[in-house]
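For this depiction, one protein chain was excluded, whereas all remaining protein chains were kept in their positions.
Labels A and B are assigned to the chains in the order they are written; within every chain, residues are numbered from 1.
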Amino acid sequence: MDNGNGYRLTLLTAIIGLLYIVVGTIQEILFVIQYPVFGIPLDPIQALLLLVVGAVYLTGINHMRIKLEEGYAFVLVGSILAGLIFILQIIVIGTNALGWFLQLEDWSGWTIWQDITPSIWLFPFAMVLLIYAKTFDPLKTRHKEET
Amino acid sequence: MTSYEQSTELEEDFIDDSDNQIILADERYRIIGDILCEAYEPGKEKWTLSDMLDKVFLHKYLGIPIFLVIMWAMFHFTFQASVVFMVIIQNSFNWLGDLVSQIPIPWLASLLSNGIIAGVGFILSFVPPVFFLYLAISILEDTGYLSRAAFVMDRMMVKMGLHGRSFIPLLLGFGCSVAAVMAARTVEGRANRYTTILVSPLMSCAGRLPLYVLIAGIFFPTIAGTIVFLMYILGIVMAIIMASIFKKTLFEEETSPLLMELSMYQVPTLHGAVHHMWERGVLFLRQAGTYLLAGSIVIWVLSSFGPNGFGVPIQESFVSIVGQFVQPLFAPLGFDWRIVVALIFGFMAKEAVVQSLAIIYSVQSETAIAASLLANISPVTALALMVFVLLYVPCIATIGAIRSETDSWKWTALTISYQMVLAYLMAGLVVFLGGIFVG
Partner (left out) sequence: MKIKVALIGNPNVGKSVIFNNLTGSRQHTGNWPGKTVEKKEGYYVYKGYEFEVVDLPGVYSLNALSDDERVAREYLIDHRPDVVVDIVNAGQLERNLYLTLLLIEYQVNLVVVLNMQDVVQAKGDRIDADKLSKILKAPVVTTTATKKKGMEELKKTILQAVPVEILERDGSGAIHPPGDGESDDHLHYHPKYHHHGQYERLKPPSIKYDTSIERKLKIIVGMLEEEDREILDRFPPRWLALRILERDPDILSMIQDPALKTKLLEVVL
(Lines give C-alpha, C1' and ligand atoms only; values in the text may rest on other atoms or scores of the structure.)
Protein backbone atom coordinates (compact mmCIF):
# COMPACT_ATOMS: atom_id res chain seq x y z
CA MET A 1 0.00 0.00 0.00
CA ASP A 2 2.95 2.28 -0.56
CA ASN A 3 0.75 4.63 -2.47
CA GLY A 4 0.70 8.23 -3.57
CA ASN A 5 0.19 9.29 0.02
CA GLY A 6 3.65 8.04 0.95
CA TYR A 7 5.14 9.66 -2.08
CA ARG A 8 3.56 12.99 -1.26
CA LEU A 9 4.79 12.81 2.34
CA THR A 10 8.31 12.05 1.16
CA LEU A 11 8.27 15.03 -1.12
CA LEU A 12 6.90 17.39 1.50
CA THR A 13 9.35 16.12 4.11
CA ALA A 14 12.15 16.82 1.69
CA ILE A 15 10.85 20.35 1.18
CA ILE A 16 10.61 21.00 4.92
CA GLY A 17 14.04 19.52 5.59
CA LEU A 18 15.68 21.54 2.84
CA LEU A 19 13.91 24.66 4.04
CA TYR A 20 15.36 24.31 7.54
CA ILE A 21 18.80 23.54 6.12
CA VAL A 22 18.73 26.50 3.72
CA VAL A 23 17.46 28.99 6.31
CA GLY A 24 19.97 27.66 8.85
CA THR A 25 22.80 28.09 6.38
CA ILE A 26 21.65 31.59 5.46
CA GLN A 27 21.55 32.49 9.16
CA GLU A 28 25.12 31.23 9.62
CA ILE A 29 26.30 33.21 6.61
CA LEU A 30 24.53 36.36 7.81
CA PHE A 31 26.25 35.90 11.16
CA VAL A 32 29.66 35.60 9.54
CA ILE A 33 29.14 38.76 7.47
CA GLN A 34 27.34 40.43 10.42
CA TYR A 35 24.34 41.51 8.37
CA PRO A 36 21.00 41.06 10.13
CA VAL A 37 17.90 40.63 7.99
CA PHE A 38 14.32 41.01 9.18
CA GLY A 39 13.16 37.68 10.65
CA ILE A 40 16.68 36.25 10.82
CA PRO A 41 18.65 37.61 13.80
CA LEU A 42 22.39 37.00 14.11
CA ASP A 43 22.55 33.87 16.23
CA PRO A 44 24.93 31.12 15.13
CA ILE A 45 23.63 28.59 17.66
CA GLN A 46 20.00 29.01 16.64
CA ALA A 47 21.16 28.49 13.09
CA LEU A 48 22.82 25.23 14.14
CA LEU A 49 19.53 24.09 15.67
CA LEU A 50 17.77 24.71 12.39
CA LEU A 51 20.41 22.63 10.65
CA VAL A 52 19.87 19.76 13.10
CA VAL A 53 16.09 19.88 12.61
CA GLY A 54 16.59 19.90 8.86
CA ALA A 55 18.98 16.97 9.13
CA VAL A 56 16.41 14.94 11.09
CA TYR A 57 13.79 15.50 8.40
CA LEU A 58 16.18 14.67 5.59
CA THR A 59 17.41 11.49 7.31
CA GLY A 60 13.75 10.49 7.38
CA ILE A 61 13.65 10.60 3.58
CA ASN A 62 16.45 8.11 3.40
CA HIS A 63 14.57 5.74 5.69
CA MET A 64 11.26 6.20 3.91
CA ARG A 65 12.73 4.75 0.79
CA ILE A 66 13.42 1.50 2.65
CA LYS A 67 10.47 1.33 5.00
CA LEU A 68 7.82 3.97 5.14
CA GLU A 69 7.05 3.59 8.83
CA GLU A 70 10.62 4.20 9.89
CA GLY A 71 10.57 7.43 8.00
CA TYR A 72 7.53 8.60 9.94
CA ALA A 73 9.55 8.43 13.13
CA PHE A 74 12.00 11.00 11.80
CA VAL A 75 9.24 13.27 10.59
CA LEU A 76 7.65 12.99 14.02
CA VAL A 77 10.84 13.79 15.94
CA GLY A 78 11.79 16.53 13.50
CA SER A 79 8.39 18.09 14.11
CA ILE A 80 8.74 17.69 17.89
CA LEU A 81 12.07 19.52 17.81
CA ALA A 82 10.76 22.19 15.46
CA GLY A 83 7.74 22.57 17.72
CA LEU A 84 9.96 22.78 20.79
CA ILE A 85 12.05 25.67 19.48
CA PHE A 86 8.88 27.29 18.17
CA ILE A 87 7.13 27.16 21.54
CA LEU A 88 10.24 28.38 23.32
CA GLN A 89 10.42 31.42 21.10
CA ILE A 90 6.73 32.08 21.79
CA ILE A 91 7.52 31.96 25.52
CA VAL A 92 10.39 34.38 24.98
CA ILE A 93 8.04 36.77 23.21
CA GLY A 94 5.52 36.33 26.01
CA THR A 95 7.97 37.21 28.78
CA ASN A 96 9.41 40.11 26.81
CA ALA A 97 5.88 41.37 26.26
CA LEU A 98 5.34 41.10 30.01
CA GLY A 99 8.43 43.20 30.67
CA TRP A 100 7.28 45.76 28.12
CA PHE A 101 3.77 45.76 29.55
CA LEU A 102 5.11 46.39 33.08
CA GLN A 103 7.19 49.23 31.62
CA LEU A 104 10.44 47.87 33.02
CA GLU A 105 13.50 49.87 32.04
CA ASP A 106 15.21 47.17 29.96
CA TRP A 107 12.14 46.62 27.82
CA SER A 108 11.38 50.21 26.95
CA GLY A 109 12.68 49.82 23.41
CA TRP A 110 11.30 46.35 22.82
CA THR A 111 9.17 45.56 19.84
CA ILE A 112 7.80 42.19 18.86
CA TRP A 113 9.68 42.32 15.55
CA GLN A 114 13.03 41.80 17.29
CA ASP A 115 11.90 38.39 18.47
CA ILE A 116 10.77 37.05 15.13
CA THR A 117 13.20 34.23 14.38
CA PRO A 118 13.20 31.51 11.73
CA SER A 119 12.04 29.00 14.37
CA ILE A 120 8.82 31.04 14.64
CA TRP A 121 7.92 31.32 11.00
CA LEU A 122 9.28 28.00 9.74
CA PHE A 123 7.22 25.84 12.08
CA PRO A 124 3.68 26.86 11.02
CA PHE A 125 4.83 26.50 7.46
CA ALA A 126 6.08 22.96 8.12
CA MET A 127 2.86 22.06 9.92
CA VAL A 128 0.69 23.29 7.10
CA LEU A 129 2.66 21.15 4.65
CA LEU A 130 2.42 18.07 6.89
CA ILE A 131 -1.28 18.46 7.52
CA TYR A 132 -1.66 18.79 3.81
CA ALA A 133 0.08 15.44 3.42
CA LYS A 134 -2.54 14.10 5.86
CA THR A 135 -0.17 11.43 6.94
CA PHE A 136 1.21 13.25 9.89
CA ASP A 137 -0.11 10.78 12.44
CA PRO A 138 1.52 7.48 11.50
CA LEU A 139 -0.70 5.50 13.86
CA LYS A 140 -3.78 6.73 12.06
CA THR A 141 -2.39 5.69 8.74
CA ARG A 142 -1.54 2.29 10.04
CA HIS A 143 -5.10 1.84 11.23
CA LYS A 144 -6.25 2.75 7.80
CA GLU A 145 -3.94 0.21 6.30
CA GLU A 146 -5.09 -2.50 8.64
CA THR A 147 -8.80 -2.00 8.12
CA MET B 1 31.59 2.90 64.74
CA THR B 2 33.68 -0.22 65.07
CA SER B 3 31.50 -2.05 62.62
CA TYR B 4 32.07 0.66 60.05
CA GLU B 5 35.83 0.36 60.37
CA GLN B 6 35.64 -3.35 60.00
CA SER B 7 33.78 -3.09 56.80
CA THR B 8 36.30 -0.72 55.29
CA GLU B 9 39.10 -2.95 56.40
CA LEU B 10 37.61 -5.68 54.31
CA GLU B 11 37.19 -3.54 51.26
CA GLU B 12 40.14 -5.10 49.46
CA ASP B 13 38.52 -8.50 49.72
CA PHE B 14 35.22 -7.32 48.31
CA ILE B 15 36.85 -6.15 45.16
CA ASP B 16 38.64 -9.43 44.60
CA ASP B 17 35.58 -11.49 45.39
CA SER B 18 33.05 -9.65 43.26
CA ASP B 19 33.13 -12.88 41.20
CA ASN B 20 30.61 -14.36 43.60
CA GLN B 21 28.20 -11.57 42.84
CA ILE B 22 28.61 -12.10 39.13
CA ILE B 23 28.07 -15.84 39.41
CA LEU B 24 24.90 -15.31 41.44
CA ALA B 25 23.60 -12.67 39.03
CA ASP B 26 24.29 -14.98 36.09
CA GLU B 27 22.47 -17.76 37.87
CA ARG B 28 19.44 -15.53 38.42
CA TYR B 29 19.39 -14.51 34.78
CA ARG B 30 19.69 -18.14 33.74
CA ILE B 31 16.60 -18.93 35.81
CA ILE B 32 14.78 -15.94 34.35
CA GLY B 33 15.66 -17.23 30.89
CA ASP B 34 14.12 -20.59 31.77
CA ILE B 35 11.00 -18.93 33.15
CA LEU B 36 10.57 -16.79 30.05
CA CYS B 37 10.99 -19.85 27.85
CA GLU B 38 8.05 -21.49 29.55
CA ALA B 39 5.70 -18.65 30.27
CA TYR B 40 6.37 -15.99 27.67
CA GLU B 41 5.72 -15.84 23.99
CA PRO B 42 6.80 -12.72 22.15
CA GLY B 43 4.36 -11.38 19.64
CA LYS B 44 5.14 -10.41 16.10
CA GLU B 45 7.36 -7.37 15.91
CA LYS B 46 5.10 -4.37 16.07
CA TRP B 47 6.04 -0.75 16.01
CA THR B 48 5.01 1.17 19.06
CA LEU B 49 5.29 4.89 19.34
CA SER B 50 8.18 4.44 21.80
CA ASP B 51 10.09 2.30 19.32
CA MET B 52 9.55 4.93 16.69
CA LEU B 53 10.86 7.71 18.87
CA ASP B 54 13.84 5.65 19.98
CA LYS B 55 14.72 4.98 16.36
CA VAL B 56 15.46 8.70 16.05
CA PHE B 57 16.45 9.79 19.55
CA LEU B 58 19.01 6.97 19.71
CA HIS B 59 20.15 7.42 16.11
CA LYS B 60 23.83 6.75 15.53
CA TYR B 61 24.64 10.22 14.20
CA LEU B 62 21.59 12.33 15.04
CA GLY B 63 21.35 11.21 18.69
CA ILE B 64 23.92 13.63 20.07
CA PRO B 65 22.88 16.66 17.95
CA ILE B 66 19.27 16.11 19.04
CA PHE B 67 20.41 15.89 22.65
CA LEU B 68 22.24 19.19 22.24
CA VAL B 69 19.20 20.85 20.68
CA ILE B 70 17.06 19.75 23.62
CA MET B 71 19.70 20.90 26.11
CA TRP B 72 19.98 24.26 24.41
CA ALA B 73 16.21 24.61 24.41
CA MET B 74 16.23 23.90 28.13
CA PHE B 75 18.75 26.62 28.98
CA HIS B 76 17.33 29.11 26.55
CA PHE B 77 13.96 28.59 28.18
CA THR B 78 15.46 28.84 31.67
CA PHE B 79 17.15 32.12 30.93
CA GLN B 80 14.57 33.83 28.78
CA ALA B 81 11.52 32.86 30.76
CA SER B 82 13.03 34.00 34.03
CA VAL B 83 14.67 37.27 33.09
CA VAL B 84 11.53 39.37 33.54
CA PHE B 85 10.80 37.87 36.92
CA MET B 86 14.41 38.44 37.99
CA VAL B 87 14.16 42.10 37.14
CA ILE B 88 10.89 42.38 39.05
CA ILE B 89 12.45 40.78 42.14
CA GLN B 90 15.57 42.94 41.84
CA ASN B 91 13.46 46.07 41.55
CA SER B 92 11.54 45.20 44.68
CA PHE B 93 14.74 44.60 46.62
CA ASN B 94 16.21 47.84 45.32
CA TRP B 95 13.15 49.61 46.60
CA LEU B 96 13.48 47.84 49.94
CA GLY B 97 17.18 48.71 50.05
CA ASP B 98 16.45 52.39 49.50
CA LEU B 99 13.89 52.21 52.26
CA VAL B 100 16.18 50.69 54.90
CA SER B 101 19.10 52.96 53.99
CA GLN B 102 16.99 55.74 55.52
CA ILE B 103 17.56 54.20 58.96
CA PRO B 104 19.42 56.84 61.01
CA ILE B 105 21.97 54.43 62.48
CA PRO B 106 24.66 54.33 59.76
CA TRP B 107 26.14 50.88 60.48
CA LEU B 108 22.70 49.25 60.71
CA ALA B 109 21.52 50.91 57.53
CA SER B 110 24.66 49.76 55.77
CA LEU B 111 24.40 46.22 57.15
CA LEU B 112 20.79 45.90 56.00
CA SER B 113 21.04 47.59 52.63
CA ASN B 114 24.62 46.85 51.54
CA GLY B 115 25.00 43.54 53.35
CA ILE B 116 21.82 41.58 53.65
CA ILE B 117 19.66 43.06 50.91
CA ALA B 118 22.49 43.48 48.42
CA GLY B 119 23.66 39.94 49.15
CA VAL B 120 20.74 37.70 50.03
CA GLY B 121 18.21 39.79 48.16
CA PHE B 122 20.40 39.59 45.09
CA ILE B 123 20.72 35.83 45.36
CA LEU B 124 16.94 35.53 45.75
CA SER B 125 16.47 37.18 42.39
CA PHE B 126 17.97 33.99 40.94
CA VAL B 127 15.11 31.90 42.24
CA PRO B 128 13.21 32.09 38.90
CA PRO B 129 16.00 30.56 36.77
CA VAL B 130 16.60 27.84 39.36
CA PHE B 131 12.89 26.99 39.42
CA PHE B 132 12.59 27.03 35.65
CA LEU B 133 15.68 24.88 35.17
CA TYR B 134 14.31 22.26 37.53
CA LEU B 135 10.95 22.43 35.83
CA ALA B 136 12.62 21.72 32.51
CA ILE B 137 14.80 18.92 33.92
CA SER B 138 11.91 17.17 35.64
CA ILE B 139 9.75 17.38 32.54
CA LEU B 140 12.56 15.81 30.52
CA GLU B 141 13.01 13.15 33.16
CA ASP B 142 9.31 12.32 33.33
CA THR B 143 9.00 11.92 29.58
CA GLY B 144 11.70 9.28 29.70
CA TYR B 145 14.07 11.26 27.50
CA LEU B 146 16.76 11.70 30.14
CA SER B 147 17.53 7.99 30.23
CA ARG B 148 17.83 8.09 26.44
CA ALA B 149 20.31 10.92 26.81
CA ALA B 150 22.39 8.71 29.09
CA PHE B 151 22.18 5.97 26.52
CA VAL B 152 23.26 8.24 23.68
CA MET B 153 26.15 9.60 25.72
CA ASP B 154 27.15 6.07 26.68
CA ARG B 155 28.34 5.30 23.17
CA MET B 156 30.63 8.28 23.30
CA MET B 157 31.71 7.68 26.86
CA VAL B 158 32.60 4.03 26.35
CA LYS B 159 34.83 5.12 23.51
CA MET B 160 36.57 7.38 26.00
CA GLY B 161 36.90 4.49 28.43
CA LEU B 162 34.13 5.57 30.74
CA HIS B 163 31.10 3.81 32.07
CA GLY B 164 27.85 5.08 30.56
CA ARG B 165 25.99 4.72 33.80
CA SER B 166 28.20 7.52 35.12
CA PHE B 167 26.19 9.92 33.05
CA ILE B 168 23.14 9.68 35.28
CA PRO B 169 24.94 10.86 38.43
CA LEU B 170 26.59 13.51 36.30
CA LEU B 171 23.20 14.75 35.13
CA LEU B 172 22.16 15.00 38.76
CA GLY B 173 25.15 17.29 39.11
CA PHE B 174 23.15 19.91 37.24
CA GLY B 175 21.18 20.19 40.43
CA CYS B 176 23.85 19.87 43.07
CA SER B 177 27.32 18.37 43.03
CA VAL B 178 26.68 16.73 46.39
CA ALA B 179 23.80 14.77 44.85
CA ALA B 180 26.05 13.74 41.97
CA VAL B 181 28.81 12.53 44.27
CA MET B 182 26.35 10.54 46.34
CA ALA B 183 24.64 9.06 43.28
CA ALA B 184 27.99 7.82 42.05
CA ARG B 185 27.39 4.90 44.41
CA THR B 186 25.12 3.40 41.82
CA VAL B 187 27.97 3.21 39.34
CA GLU B 188 29.40 -0.26 39.12
CA GLY B 189 33.04 -0.98 39.69
CA ARG B 190 35.49 0.89 41.88
CA ALA B 191 37.36 2.59 39.05
CA ASN B 192 34.15 3.79 37.44
CA ARG B 193 32.77 4.98 40.73
CA TYR B 194 35.87 6.91 41.71
CA THR B 195 36.22 8.56 38.33
CA THR B 196 32.59 9.59 38.48
CA ILE B 197 33.10 11.11 41.91
CA LEU B 198 36.26 12.91 40.80
CA VAL B 199 34.62 14.57 37.82
CA SER B 200 31.13 15.22 39.10
CA PRO B 201 32.00 18.65 40.59
CA LEU B 202 32.76 19.75 37.01
CA MET B 203 29.09 19.62 36.13
CA SER B 204 27.46 23.00 36.52
CA CYS B 205 25.36 22.95 39.66
CA ALA B 206 22.47 25.28 40.43
CA GLY B 207 24.81 27.31 42.64
CA ARG B 208 26.84 28.38 39.64
CA LEU B 209 23.80 29.34 37.61
CA PRO B 210 23.45 32.84 39.19
CA LEU B 211 26.93 33.83 38.07
CA TYR B 212 26.34 32.60 34.51
CA VAL B 213 22.99 34.32 34.32
CA LEU B 214 24.45 37.53 35.71
CA ILE B 215 27.53 37.69 33.50
CA ALA B 216 25.82 36.44 30.36
CA GLY B 217 22.98 38.89 30.87
CA ILE B 218 25.33 41.84 31.34
CA PHE B 219 27.99 41.14 28.75
CA PHE B 220 26.18 39.08 26.12
CA PRO B 221 22.52 40.10 26.46
CA THR B 222 21.41 38.94 23.02
CA ILE B 223 22.83 35.43 23.29
CA ALA B 224 22.67 34.96 27.05
CA GLY B 225 20.77 31.66 26.94
CA THR B 226 23.29 30.28 24.49
CA ILE B 227 26.23 31.34 26.66
CA VAL B 228 24.71 29.62 29.68
CA PHE B 229 24.12 26.53 27.55
CA LEU B 230 27.76 26.57 26.41
CA MET B 231 28.96 26.71 30.02
CA TYR B 232 26.97 23.59 30.83
CA ILE B 233 28.32 21.88 27.72
CA LEU B 234 31.86 22.88 28.66
CA GLY B 235 31.26 21.27 32.06
CA ILE B 236 30.15 18.02 30.43
CA VAL B 237 33.03 18.03 27.97
CA MET B 238 35.63 18.71 30.67
CA ALA B 239 34.10 15.99 32.84
CA ILE B 240 34.35 13.47 30.02
CA ILE B 241 37.92 14.45 29.13
CA MET B 242 39.12 14.40 32.73
CA ALA B 243 37.34 11.11 33.38
CA SER B 244 39.06 9.44 30.48
CA ILE B 245 42.42 10.81 31.65
CA PHE B 246 41.83 9.51 35.19
CA LYS B 247 40.56 6.23 33.91
CA LYS B 248 43.70 5.69 31.86
CA THR B 249 46.22 6.91 34.41
CA LEU B 250 44.89 6.05 37.83
CA PHE B 251 43.00 2.84 37.30
CA GLU B 252 43.38 -0.28 35.28
CA GLU B 253 40.00 -1.76 34.72
CA GLU B 254 37.94 -2.75 31.74
CA THR B 255 34.66 -0.99 31.08
CA SER B 256 31.55 -2.82 30.16
CA PRO B 257 28.93 -1.27 27.90
CA LEU B 258 25.83 0.12 29.52
CA LEU B 259 22.91 -2.22 30.00
CA MET B 260 19.93 -0.16 30.88
CA GLU B 261 16.24 -0.35 30.70
CA LEU B 262 14.56 2.27 28.58
CA SER B 263 11.02 2.53 29.76
CA MET B 264 8.28 3.72 27.44
CA TYR B 265 7.98 7.42 26.76
CA GLN B 266 5.29 9.06 28.81
CA VAL B 267 3.43 12.30 28.77
CA PRO B 268 4.75 14.16 31.82
CA THR B 269 2.25 15.16 34.44
CA LEU B 270 2.06 18.74 35.57
CA HIS B 271 1.81 17.59 39.17
CA GLY B 272 5.03 15.57 39.00
CA ALA B 273 7.01 18.30 37.28
CA VAL B 274 5.87 21.05 39.62
CA HIS B 275 6.50 18.82 42.61
CA HIS B 276 10.15 18.27 41.60
CA MET B 277 10.64 21.91 40.81
CA TRP B 278 9.24 22.92 44.16
CA GLU B 279 11.40 20.45 46.10
CA ARG B 280 14.64 21.59 44.50
CA GLY B 281 13.68 25.25 44.52
CA VAL B 282 12.93 25.14 48.24
CA LEU B 283 16.39 23.73 48.83
CA PHE B 284 17.86 26.77 47.10
CA LEU B 285 15.67 29.06 49.19
CA ARG B 286 16.71 27.33 52.38
CA GLN B 287 20.37 27.84 51.52
CA ALA B 288 19.71 31.48 50.83
CA GLY B 289 17.92 31.82 54.15
CA THR B 290 20.58 30.13 56.24
CA TYR B 291 24.23 30.20 55.42
CA LEU B 292 24.09 32.62 52.54
CA LEU B 293 22.46 35.03 55.01
CA ALA B 294 25.22 34.36 57.54
CA GLY B 295 27.77 34.65 54.74
CA SER B 296 26.42 38.00 53.64
CA ILE B 297 26.86 39.39 57.16
CA VAL B 298 30.45 38.11 57.30
CA ILE B 299 31.25 39.59 53.90
CA TRP B 300 29.66 42.89 54.85
CA VAL B 301 31.66 43.04 58.09
CA LEU B 302 34.91 42.27 56.30
CA SER B 303 34.27 44.85 53.61
CA SER B 304 32.97 47.61 55.89
CA PHE B 305 35.62 47.27 58.58
CA GLY B 306 39.35 47.60 58.27
CA PRO B 307 42.22 47.73 60.71
CA ASN B 308 41.09 51.33 61.33
CA GLY B 309 37.50 50.47 62.22
CA PHE B 310 34.10 50.96 60.55
CA GLY B 311 33.43 53.14 57.57
CA VAL B 312 36.91 53.04 56.06
CA PRO B 313 37.18 53.33 52.26
CA ILE B 314 36.87 49.89 50.70
CA GLN B 315 40.58 49.92 49.76
CA GLU B 316 41.44 49.80 53.46
CA SER B 317 38.96 47.13 54.47
CA PHE B 318 39.82 43.59 55.46
CA VAL B 319 38.48 42.10 52.22
CA SER B 320 40.64 44.42 50.21
CA ILE B 321 43.73 43.50 52.22
CA VAL B 322 43.10 39.80 51.69
CA GLY B 323 42.13 40.32 48.06
CA GLN B 324 45.16 42.48 47.25
CA PHE B 325 47.39 39.90 48.87
CA VAL B 326 46.18 37.02 46.72
CA GLN B 327 45.36 39.01 43.61
CA PRO B 328 48.84 38.87 41.94
CA LEU B 329 48.30 35.14 41.46
CA PHE B 330 45.29 35.92 39.30
CA ALA B 331 46.69 38.95 37.51
CA PRO B 332 47.39 36.94 34.33
CA LEU B 333 43.66 36.18 34.12
CA GLY B 334 42.74 39.84 34.56
CA PHE B 335 40.83 39.28 37.81
CA ASP B 336 40.89 42.27 40.16
CA TRP B 337 40.97 41.91 43.92
CA ARG B 338 37.18 42.04 44.27
CA ILE B 339 36.75 39.04 42.02
CA VAL B 340 39.50 37.23 43.88
CA VAL B 341 37.72 37.83 47.18
CA ALA B 342 34.44 36.64 45.66
CA LEU B 343 36.18 33.48 44.47
CA ILE B 344 37.50 32.86 47.97
CA PHE B 345 34.00 33.15 49.39
CA GLY B 346 32.74 30.93 46.60
CA PHE B 347 34.63 28.15 48.26
CA MET B 348 31.88 28.09 50.92
CA ALA B 349 29.13 27.89 48.31
CA LYS B 350 29.20 28.80 44.66
CA GLU B 351 26.26 31.15 45.08
CA ALA B 352 28.49 33.26 47.30
CA VAL B 353 30.59 34.39 44.33
CA VAL B 354 27.80 36.53 43.00
CA GLN B 355 26.69 37.45 46.47
CA SER B 356 30.08 38.77 47.57
CA LEU B 357 30.56 40.70 44.33
CA ALA B 358 27.19 42.33 44.91
CA ILE B 359 28.02 43.29 48.50
CA ILE B 360 31.51 44.57 47.76
CA TYR B 361 30.31 46.78 44.92
CA SER B 362 27.39 47.95 47.02
CA VAL B 363 29.59 48.89 49.99
CA GLN B 364 32.11 50.50 47.69
CA SER B 365 30.00 52.84 45.67
CA GLU B 366 26.31 52.15 46.17
CA THR B 367 26.05 51.33 42.48
CA ALA B 368 24.37 48.30 41.02
CA ILE B 369 26.56 45.31 40.37
CA ALA B 370 25.76 45.27 36.64
CA ALA B 371 27.08 48.76 35.99
CA SER B 372 30.14 48.19 38.17
CA LEU B 373 31.02 44.97 36.41
CA LEU B 374 30.64 46.55 32.98
CA ALA B 375 32.91 49.38 34.05
CA ASN B 376 35.52 47.19 35.70
CA ILE B 377 36.09 44.13 33.56
CA SER B 378 36.22 43.31 29.86
CA PRO B 379 33.95 40.73 28.21
CA VAL B 380 36.94 38.40 27.82
CA THR B 381 37.70 38.57 31.54
CA ALA B 382 34.02 38.02 32.24
CA LEU B 383 34.07 34.87 30.13
CA ALA B 384 37.25 33.71 31.84
CA LEU B 385 35.57 34.27 35.20
CA MET B 386 32.62 32.09 34.20
CA VAL B 387 34.95 29.32 33.07
CA PHE B 388 36.97 29.64 36.25
CA VAL B 389 33.90 29.42 38.47
CA LEU B 390 32.65 26.44 36.49
CA LEU B 391 35.84 24.48 37.06
CA TYR B 392 37.53 25.63 40.25
CA VAL B 393 37.43 23.94 43.67
CA PRO B 394 34.19 22.26 44.69
CA CYS B 395 32.25 23.92 47.50
CA ILE B 396 32.70 22.75 51.09
CA ALA B 397 29.58 20.56 51.10
CA THR B 398 30.82 18.75 47.99
CA ILE B 399 34.28 18.28 49.48
CA GLY B 400 32.61 16.73 52.51
CA ALA B 401 30.63 14.39 50.28
CA ILE B 402 33.74 13.40 48.31
CA ARG B 403 35.60 12.73 51.52
CA SER B 404 32.87 10.50 52.90
CA GLU B 405 32.17 8.67 49.64
CA THR B 406 35.80 7.93 48.80
CA ASP B 407 36.68 7.61 52.47
CA SER B 408 40.07 9.10 51.78
CA TRP B 409 41.67 12.51 52.06
CA LYS B 410 44.02 11.61 49.23
CA TRP B 411 41.23 11.45 46.64
CA THR B 412 39.64 14.54 48.09
CA ALA B 413 42.88 16.49 47.83
CA LEU B 414 43.36 15.23 44.30
CA THR B 415 39.92 16.51 43.30
CA ILE B 416 40.55 19.94 44.77
CA SER B 417 43.98 20.35 43.25
CA TYR B 418 43.25 19.07 39.76
CA GLN B 419 40.21 21.32 39.54
CA MET B 420 42.21 24.34 40.62
CA VAL B 421 44.85 23.69 37.96
CA LEU B 422 42.24 22.92 35.32
CA ALA B 423 40.28 26.08 36.10
CA TYR B 424 43.39 28.22 35.91
CA LEU B 425 44.50 26.69 32.62
CA MET B 426 41.09 26.92 30.95
CA ALA B 427 40.47 30.48 32.12
CA GLY B 428 43.97 31.32 30.90
CA LEU B 429 43.10 29.78 27.56
CA VAL B 430 40.01 31.97 27.32
CA VAL B 431 42.10 35.07 28.03
CA PHE B 432 44.72 33.98 25.53
CA LEU B 433 42.23 33.25 22.74
CA GLY B 434 40.30 36.39 23.60
CA GLY B 435 43.52 38.36 23.24
CA ILE B 436 44.05 36.97 19.77
CA PHE B 437 40.52 37.38 18.43
CA VAL B 438 39.42 40.55 20.14
CA GLY B 439 42.83 42.12 19.92
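General remarks:
Rule of thumb we're sticking to: a residue touches a chain if its C-beta (ideal position, glycine included) is under 8 Å from a C-beta of that chain, and two chains touch if they have at least 3 such contacts.
The structure displayed is predicted, hence computed values, not measured ones.
Here the missing chain is touched by one residue of B:Ala39, B:Ile105 or B:Ile436, and it is B:Ala39.
Across the interface with the omitted chain, chain B contributes residues 3-4, 6-7, 10, 13-14, 17-21, 23-24, 27-29, 31-32, 35-36, 38-44, 46, 48, 144, 183, 185-186, 261, 263-264, 266.
We adopt the following convention: only the chains that are shown with their structure count from here on.
Contact residues of chain A toward chain B in the complex are 41-43, 45-46, 49, 52-53, 55-56, 59, 69-70, 72-74, 76-77, 81, 84-85, 88, 91-92, 95-96, 98-99, 102, 104, 106-107, 138-139, 142. Contact residues on chain B toward chain A in their complex (touch as defined above): 47, 49, 52-53, 55-57, 59, 61-62, 65-66, 68-70, 72-73, 76-77, 80-84, 87-88, 91, 222-223, 226, 229.
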